[in-house]
Each structure stands twice: as structure tokens, then as C-alpha cells.
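If you scroll down you'll find the structure; I have some questions about it.
Every protein chain but one is kept in place in this view of the complex.
Chains: A and B, in written order; residue numbering restarts at 1 for each.
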Amino acid sequence: MSDHPKYKAWQENLLKKSLDRFPERKPEFTNHGGREIPRLAVPDTIDAKYLDQLAFPGQYPFTRGVQPTMHRGRLWTMRQYAGFSTAAESNKRYRYLLDQGTTGLSIAFDLPTQIGYDSDDPMSCGEVGKVGVAIDSLADMEALFDRIPLDQVSTSMTINSPAIVLLAMYVAVAEKQGVSPEKLKGTIQNDVLKEYVARGTYIFPPRPSLRIITDIFQWCAGNIPTFNTISISGYHIREAGSTAIQEVAFTLANGCTYVQAALDAGLEIDVFARRLAFFFNASSNLLEEVAKFRAARRLWARLMKDRFGATSPASQMLRFHTQTAGHTLTAQQIDNNIVRVTIQALSAVLGGTQSLHTNSRDEALSLPTEASVMTALRTQQIIAHESGVAETIDPLAGSYYIEQLTDSIEKGALELVNTIDESGGVVAAIEGGFIQRQIENASYDYQQEIEKGERLIVGVNKFQVDEDCRPSLLKIDPTVEQQQVSNLAKVKANRNNERVALALAGLAKAADSDDNLMEPILTAVREYATLGEICNILRKVFGEYRDKG
Amino acid sequence: MGVNERKKRVLIAKPGLDGHDRGAKFIARALRDGGFEVIYTGIRRTPEEIAAAAVQEDVAAIGLSSLSGGHNRLFPAVIEALAKINGSDIQVLGGGVIPTEDIPALKEAGIREIFTPGTPIEIIIQSFQEACDLHYRHRSA
Partner (left out) sequence: MVEISPLIKAITNRDSRAIARAITFVEDGDRQADLILTGLDPVLIEKATVIGITGPPGAGKSTLTDKLISQYRNQNERIGVIAIDPSSPISGGAILGDRIRMMKHALDNDVVMRSMATRGRLGGLCGAAGATARIMAGSGCSTIIIETVGVGQSEMDIIRLADITALVVAPGLGDDIQAMKAGLLEVADLLVVNKADCPGAEALAMDMETVAREKPPLADNLARVCLTVATEGRGIKELSEALARIDYLQRQGDEHVRRRQQARTMEVLDWSLEMLRPGLQDLINRHDVLETGDPRLLAAEIIKELMNH
């Protein structure tokens, strides 16, 4: 056991303070036989390199985790992304998940909602309620959270370009429930930059999109201070086919762009930076993924400190949500996916994630059934309660391989971040197609390796079997679109259309000026102005983005 | 390439709103590497836009990709849009997250082939080849 003064100082200050405020999950952690499981294993001799590269949990550069006790203090949030069909149907699924022991909600919206179209828009044809829940107005949002008290859950919303509208609706639902805004906990994804390169649900061009995002940062800092205002996402970049290094690099480069935009808008770094959250992919290469999470944490801390002069540890910490890699799921022998998800989830836990979504076995075929979702959740619970990996902090630290890999991912990612900066920054790199091409090439090479059999995927290009049994899949009621359209017509008939028009005119004026957009949008959603109506006002002022191919 | 040699032209498109174009782009590149001229139209296209582009580009076949579950509406809508502008001889193939039980109805609607996840790329290229051959045979008949 080391008695290095820095180690002692960590134990006596950071750790003690944390333990005093938040006791660990159990009074003592022991294995079968009664031997104590150490909280944190450290080298016998702590040297300068250790202190510089790793340090202690909760301490810059946060390689070993962002909190002093990590998963011994509190397990990660088990957050299952869900949503489909109508708000009422999704509400049922959320209440089922809460009953089963999930600790946070994660809302999936359908594509029309994500792209700011109402269900009755011609562009929405065939897509309503398909990959998530359809939200047209506050009425849908009220149904979505019916009998779910918003001061008692934390809600993550996968919404980007129109995030400001959905956040306003969430706040308005809370008002109706009598919950004051400062009690709201949760996250909006709100990461538009990655939409241009990987996910595709952009609406406006990059510059006005960045303005909306900084408006959100500003409003939230004053009104819902503990809400995570953005979830800067590498997940979809990886899904689009990037490498692990690219995932880290493009995500952190996007993060720097948001920070710079907020600074340019006059915000104080230590006010908004603590509310930035991240979202990564957990793919199947277990050790590379563990190293990736550690490298991302360290690199972000260094970027925040060195580039932006953030001094508060909370501003330097990279807190992240993880989802297991959807693109690795196979349509063949779908039970194998449970094993893949287990390995991936394990990497996220070993890498120190703050929350986790595990994919379901049938997701290469359709949205998951309730039974598949339960297995996915159970996977997390088994890792948490049976595997023992959550009982000691950063257990792979000090492995020659893991440390080397952590260093090399950090180095590779930093080089790529610098390349983007030198060529004019992320927005220019998106407009010139640089990032898209990098991802596309990596994706193409990977797929070619599979096609040529150089990379083996069990059940796909090796160990195939003839399958004739069809798993039972979740079916979305095909009448959802009609239901949603007729509900929308009712909302429009019952609201005060003069007040709606007035609110929308106010929004148009604000959009044309430098005023913060949140208040005018809140006013509009309270009057049951629809998502599409609000986004169309903004489309008129800001224009629409078209992809580069 | 000499005179009179016919080039295979195909169009790859994503109808609907889903932005996951990893598969569509891979197939576009693989077809290019197989000697096809591939017109790629990007994400979020309406069936009418796809049909009009296919006619203007005089392609032999269209490949549609959808991962959002909208295929039952969107794929047949492309067939209908083609019919309206006198383009029914253009072959339509589709792929994506498509449950097996949806396939018969899609084929009934006129989709020539449906590729589900994990289909080897040679099979996909071969199907485009056959679709093109069929189309060009009709054309010179």
C-alpha cells in the first residue's frame, strides 16, 4: 500500500468529503469468504507519471473516474431508451420500466418529431410513431408523462434540432403538475453537430443551430440549473462506422465548438460547462472500449483546462452515458446478441460510465419487445450485482496494455482534433465534408473486411445455421398515424388560435433578433402551438440545411 | 470503353426521414466498385422525388434503403410514383430493417428483391446486375 502524500491527501480530503456526504452502497464490500475488496488499487510506488496521467478518482485529469467512490457510491443509472407509437402507449412502457427497476427514463421520439414536422405533414407519411413516440403539441407531452411525477424521475430526451421546443414542453408539463422548474432532472441530447455527419435529423444550418443551443445553455443556467443541457454524442458517429479514435476525436471537437459558441455568446465557462454531458458507444472490442472511455475523460479534462481555462473540476469532468453498439447486433441467431451486449455493457462499466442503455436482442429486426427489453435490463443488473466489477474503482488501471492503449487513443484523438482546428474548425470540416468522408471510409473498410471474411461475425460470415423460426416482434399499430393526425386536429380546434398566432409572431420577432428563444417558445407551447408550427417559423428565419452526401 | 457498350446505371435512395445512411452508402460504393454508375440522392427523399430523379437519370434500377420501419408505406409509394410518370419499367429493390413477414406484401407491390441485414454484398450486386439486365433487355426489345 502506498503512503504517498498525494494519495493520503486524496483519501483525507476528496474521498472523505464524498463519503461523509454520500455513504457507499454497502457498509463493506467483501467477496465470498469475507476478504475485503479494496476501493481503489494503486501502485506500490506512486510516481510523477502516475499522478500526471492517472491520478485518483474524482481528480484531474479524471482518467480513473469522475467521482471519488464511483460505482461503490452509486451504481450507474440504468436507463433504457424507449418510446414508440402514441404518447399513451409509450407512457405505459415507461411505467412498466419504472416498476421493473429502471432509474431513469429515456425518451425516443419518432422521426417527424425529431425533424420538426407535425404528424399531419406530408413529409411525415409512413414515419409517425415508428422509431419513437410522436409529439405534436403539449397535449401529447402531457399524456406521455401522465402519472409520472417529474420531480421524481430523471428524463433523458433524444432530441436535437428541435430540442428547445421539447424542453419547453417538458417544463410546461412540470408547471401543470405543480413541479417547479429547478427540481427538474434530466438531459436533452441537443447535439446538432453530429446530426450533420452521422445521424441526419438536422433542420437548420449549423450557425443558427449553435445559437439555439447557446440560448438553451443560458436559459437553463438561470432556470433549471441541474438539467444537463446537452449530451455531446459520439454514439451515432460510431454507429455510422467510425473508429474508436474518430469517435473520441469528433465528439470532443464538437464539444469544443459548443464551448466556444457559448463563450462567444458571453456565457461564463464555469457556469455552463458543468452541465455538459457526453454519450458514447460501447462496441465489442472490450479492452479498446475501456481504454477509449478513459482516454476521452482525460483528453476532455485537458482540453477544458488548457484551451478554455476552466478551473472548476466540475467543468473539466467528462460525465457520460453509454449505449451498447446497435450496429453490432445481428439479425442471425439473435440470442447471440445478448452475449454481445453483455461484453459491451461490461466495457462501459469498467470504463466508468454514469449511465447505460443495453440494447435488446431483437433490435436488428425491429423495435424490441417487452420481454427482450427485460433481458437487456437484467444484463445490467447482473453486471451490477453479480459480476463484482462495480465494487472496486477502475479495476483495469495499471494493466500495461490498457494504459498503452489509453495513451495511444488519447494521442490519436488529439491529433485529429488539431487537424480539424487547423482546417478551420468543425463547422468548416462539416461543410467541406471532411468528417463525413473520414467516417465513410472507415465504415467502408470495416464492412469490406466482413464481406471478405477477414473479420468474423459469428452467425453472419462464420458459424451460420439455417434458421426458420421467426422470433415474435413488436408491431406498431398501423393506425397510429391516423390517431395522431385526428388528435392533432382536435387540439387545433380546441385551442385559442388567436393567441397561438400572437405567440408565433412573437417567436418570429425574437428569432430575427438576438433575444433568447426559450421564453417565446415556452409561451407558444403553453398555448398548444404545435412543434411543426414553431419549427416552421424558425425555418423561415434560419433556412434549412441540406446534406452533402 | 468502346462505342455501343451499355453502362449499368442505378439510383440509390433513402425514402422517408431516417438518416442512417451507412448501409446505403456502403452499397453505393460497392456497386461503383462493381462497375455501376450510381446516382446517390442522399437522405430524406419523398417517393415522388426519387421516381422523378430515376426517370431523369434514365436508370435501370432503384435501390431503396429504410431503417425506420416506414418501408411498408414508402417502398410501394415509390412504385406508384414511378407508374405515374411512365417509369414502371425501372426495377425497384429494397433493403433495411425489414421483418420477414413484410416481404411478401412488398414483393406483391412490385419490389423485385428485399435485402435484410447480413445479406452478403455479392448477392446484392448480383441482384442489381440481374435487374439491370432485365431492364435493358426490355429496352432493346
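Just so we're on the same page, a residue touches a chain if its C-beta (ideal position, glycine included) is under 8 Å from a C-beta of that chain, and two chains touch if they have at least 3 such contacts.
Nothing here was measured: the structure is a model prediction, and the numbers come from that model.
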| item | value |
| --- | --- |
| Hidden partner chain, residues of chain B it touches | 1-7, 9, 28-29, 31-42, 45, 48-49, 52-53, 55-58, 85-87, 140 |
| Positions on chain A contacted by the hidden chain, ascending | 205, 423-424, 428, 431-433, 543, 546-549 |
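Going forward, only the chains that are shown with their structure count from here on.
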| item | value |
| --- | --- |
| Chain centre separation in whole Å, for chain B relative to chain A (CA means) | 33 |
| Residues of chain A defined as touching chain B within the complex | 111-112, 114-115, 117, 122-127, 130-131, 195, 198-201, 239-241, 327, 330-332, 364-367, 440, 443-444, 447, 451, 460-461, 470, 473, 476, 478, 546-547, 549 |
| Residues of chain B that touch chain A when the two form their complex | 16-22, 25-26, 29-30, 40, 42-44, 46, 68-70, 72-74, 77, 97, 99-101, 116-118, 120-122 |
